[in-house]
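Only a single protein chain was left out; the remaining protein chains are all shown in position.
Chains here go by letter, A, B and C, matching the order in which they are written, and residues are numbered from 1 within each.
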Amino acid sequence: MDETLTKNKAQQIEESFQKQGFMSYINASITQLEKGEVHIICPYSPDVSQQNGFFHAGIITSIVDVACGYAALSMMPEGMEVLSVEFKVNLLRPAVGSQITAVAKVIKAGKKLTVCEGNVYDENEKLVAKMMATMIGVEQS
Amino acid sequence: MDETLTKNKAQQIEESFQKQGFMSYINASITQLEKGEVHIICPYSPDVSQQNGFFHAGIITSIVDVACGYAALSMMPEGMEVLSVEFKVNLLRPAVGSQITAVAKVIKAGKKLTVCEGNVYDENEKLVAKMMATMIGVEQS
Amino acid sequence: MDETLTKNKAQQIEESFQKQGFMSYINASITQLEKGEVHIICPYSPDVSQQNGFFHAGIITSIVDVACGYAALSMMPEGMEVLSVEFKVNLLRPAVGSQITAVAKVIKAGKKLTVCEGNVYDENEKLVAKMMATMIGVEQS
Partner (left out) sequence: MDETLTKNKAQQIEESFQKQGFMSYINASITQLEKGEVHIICPYSPDVSQQNGFFHAGIITSIVDVACGYAALSMMPEGMEVLSVEFKVNLLRPAVGSQITAVAKVIKAGKKLTVCEGNVYDENEKLVAKMMATMIGVEQS
């Protein structure tokens, strides 16, 4: 099996990410894109904060959900797109510092469903959150 | 038991919500605030969209997480604040239209932990997502 | 839409349940079977207990998972069977007394996936656990 992400697939993911208005609104970016693994970072600003000034749980969840989705998509055949079926997140400690990084990996790529695991780290590489997510592939419309 | 939210508690929640930079960034607002039940709406704009123009799963999750948190806080004694321990969300259908509404209710308020359920509806009152969340109370610093 | 469970479907569910060795081992039984809603009870015995003598979390989870699965199956076309994709359970209080009852309902029946909610009650109708589950239909082999 070829473990390299095809150029087509990489381009599909990059283009899809560019179209996510919310991701650009918070200045998130993809920093790594491989077959079965995707990293996304989000820089700190007051616009992504919760009431104590830390990264908002919703922001942490958002970038790791997107990373899980594209990790799943990276394993799917051409012509598919991906939707989040569901996910669960444990928030382990306050996320402080200048940026957070979501690292998503595929645990099981099935014919219909793909299960991913995501970790979110603060700038000191402390684990701040952990996600388990179920993704579904649907034919591109 | 007095089922009314005290003025102090309501004020605490409103002030905490005002301090959430992320919530004001996306123009979310609390539309209902009762003991054990909180509603939050978020209007549509391209800044909260995913790649197909629908409400982003991260936005849906963010507002229902916040609503669950304050629903939990509304049942806690004075002097506490609330943190999300974990949550799980099922995304049931694309969220379209001009706004979404998160409705969070307390299922079980314990001494340490509070379990909440949240539903998110689109503008036609179709259920677009469902959350189950565990919240913890910590003493205000 | 006909909201009644067909005789065929009811029979399929009853037969499938009979074949679950584990369910008969713990003397669980279906007490209600409707389109979109299934109830299962499990009587207490030391064989289903945890270390303090209460109902084991694993037993609580097992019967509500099965109930969610059949609630999902009850909404699917003929010729399908059901598998649990994933579930999340919150355990709300110790489950004591002579029996527990799982009540599962379909939240959203989709073409591929069905999302269910399950509640487990003790003999005093106190809510002891809450599940959210994702089920998938597969063609009968």
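As a working rule, contacts are C-beta pairs under 8 Å (C-beta built on N, C-alpha and C of every residue); 3 or more make two chains touch, one makes a residue touch a chain.
Only a predicted model underlies this, so the values are computations on that prediction, with no experimental measurement involved.
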item	value
Touch with the omitted chain, as defined above, among A:Ala10, A:Met80 or A:Ile107	A:Ile107
Contacting the left-out chain in the complete assembly, out of C:Ser29, C:Ser84 or C:Gln99	C:Ser84
Chain C, residues in touch with the chain not shown (by the definition above)	16-17, 19-23, 25, 45-52, 56-59, 61-63, 65-66, 81, 83-91
Sites on chain B contacted by the missing partner chain, in the whole complex	85-86, 88, 112-113, 115, 134, 136
Where the missing chain touches chain A, by residue	88, 90, 92-93, 107-108, 110, 115, 117, 127, 130, 132, 134
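Just so we're on the same page, only the chains that are shown with their structure count from here on.
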item	value
Centroid distance [mean C-alpha coordinates] between chain B and chain A, Å	22
Residues of chain C whose C-beta touches two or more other chains	88, 115, 134
